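Only one protein chain is missing; all other protein chains are in place.
Up next, chain A:
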Amino acid sequence: MQQLLNGIFIGSIYALFAIGFTLVFGILDRLNLAHPAVFAASAFVGIELVERGGLSLWAALPIVFVFGAVLGLLIERLAFRPLKGRADAHFAGLISSIALAGMVIALLQWRYGPDTRRFPAGSFPDTRYEVAGAQVTLVQVVILGVSLALMVGLTYMVTRSRLGRGMRAVAENPTAARVLGVNVDRITAVTFAISSALGAVAGVLFAINVNTAQLGMGSAIELKGLAVIIVGGMGSLPGALIGGLVLGLAEVFAVQYIGSSWRDVIAFGLLFVILLLRPQGLLGARKVREV
C-alpha cells in the first residue's frame, strides 16, 4: 500500500511533466527539448523563493507557474519562432531547443553552483495521515492534488473552452485556422506558455517530493517524459497521465521488490513491452485534437 501511494505521488509528477511535453507536440507538432530545462530551473527558483523570499511552499507554486509561463514564451520566441518558415522546422526546432536548454542549465550553474540544493529546514509541515496502514504526508497529498487539478484543468480547457477549440483547430490544420481568423502565432505562444507552466510546477513538486534540486534533474526526467508521451500516444493528454502513473508505479515497485539498480531496467522495460503490444501508444497518437 505504501509503495502504491509512493508510486502514485511520483507518477503524478511524471505525468504533469509529460502532459506539458505532449501538449506542444500534439498541438504544434514540435518537440520542445527545452522542457526539461524548465523543469530544473523551476526547482531551483522554487527553493530560492522559499529560502530567500521567505515564502511558504504553497505560495511559491503560483509564482513558479508564472515563471514557467514566461520561460515558455521565451522558448517559443527564441528557439521556435525564428525557424518556423523553414522546410526543416521540426528538426531545426529540436536542435535549437536543445541549445537553449543547455544555456538555461549553464545559467543555473552560474547562479546556484554545481551542488545539490534543498529547501531550508522547517519548510515542510509535519502533518501526516494514516491511509490503510500507510503513511502519507500533507506534502504528498498536496503534490497529488496540485498535479491532478492542473491536468484536469488542462484537459477541460483543451476540450471545452474557446482557447482549446482554437488550439485543436491549429493542431488539425494551421492554414484553415488562419483562414478562420485565428491568430496562429498567438495560439502557438500560449500553448508554449501553458506547457512550460505545467513543466515548471512539476519541477518544484519534484524538488519538494525529494527535497532536492540538481542540475541534472532535467536530463534525468527528459527520457522518462519522452517515454511516457510515446507510450501514452504522442499528443494524447490522458495518455500522458496514464503513462506517467504507470512509470511511477513501475519504478517504485521495481525498487521495492527487485532492487534499486533495476529501477530503470524494469520501468523502461515495461514501457518497451507496452509499445510492442500497442505501437500506437496506449490511447493512440495525436488525440489532442479529438478529445
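We take it that a contact is a pair of C-beta atoms (placed from the backbone, for glycine too) under 8 Å apart; a residue touches a chain by one contact, two chains touch by 3 or more; residues count from 1.
We take it that contacts and distances are computed from a predicted model.
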Request  = Among "Peptide/nickel transport system permease protein", "Succinate dehydrogenase", "Amino acid/amide ABC transporter ATP-binding protein 2, HAAT family" or "Tryptophan synthase alpha chain", go ahead and choose the protein name stored in UniProt for the chain not displayed.
outcome  = "Amino acid/amide ABC transporter ATP-binding protein 2, HAAT family"
Option touching the unshown chain, where A:Asp29, A:Glu48 or A:Glu172 are the choices = A:Glu172
Request  = For the chain that's not shown, point to the residue among A:Leu180, A:Val210, A:Leu223 or A:Val265 touching it.
outcome  = A:Leu180
Task = Spell out the interface residues on chain A facing the chain that's missing from view.
result = 162, 165-166, 168-169, 172-173, 175-184, 289-290
